[in-house]
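The structure is given below, and queries will be raised subsequently.
Complex shown without one protein chain; remaining protein chains in place.
Moving on, here comes chain A:
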Amino acid sequence: MDVDTEMQSATAQGTEESKENEWVRINSNDGFSYLVRRKVAQTSGTMANMLDPNGGYAEAQTKICTVDERGIVTEKLVEYMCFKSHYQTVGPKEDIPVQEMQERIPPEIVLEVLLAADYHEM
């Protein structure tokens, strides 16, 4: 019996980890599509909720999030999510190139990105 629970908990953990490494799809409203790890997608609070199988959302089944923004804006969101998820886990001794990330936001779309970032809780 003990071994069973152990195995169950181990599987549960494995499932969780493997789930984290699953690919999920993020679509823009003008036909662009981005594949990211679930872990990355969960940088956004909204997306994490959408993809959560325990939530009542259809996206949890399809593993596809649709962002109501143009492709260029969506791409910037994905870029930021990758940036953040990577540097979130880095040690305290390392420098985080925040300025670089900031420079990668062109002023022409900054207001749209701002609006989207606010909506997606990132």
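Everything below uses one rule, namely that a residue touches a chain if its C-beta (ideal position, glycine included) is under 8 Å from a C-beta of that chain, and two chains touch if they have at least 3 such contacts; residues count from 1.
Following the convention adopted for this analysis, contacts and distances are computed from a predicted model.
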One chain of this complex is missing from the view, so tell me which of "Calcineurin B homologous protein 3", "Mitochondrial import inner membrane translocase subunit", "Centromere protein L" or "Elongin-A" is its UniProt name.
"Elongin-A"
Against the chain that's been left off, what residues of chain A make contact? List them.
16, 39, 42-43, 45, 48-49, 52, 54-55, 77, 80, 83-84, 87-89, 92, 96, 98, 101-102, 105, 107, 110-111, 113-115, 117-118, 121-122
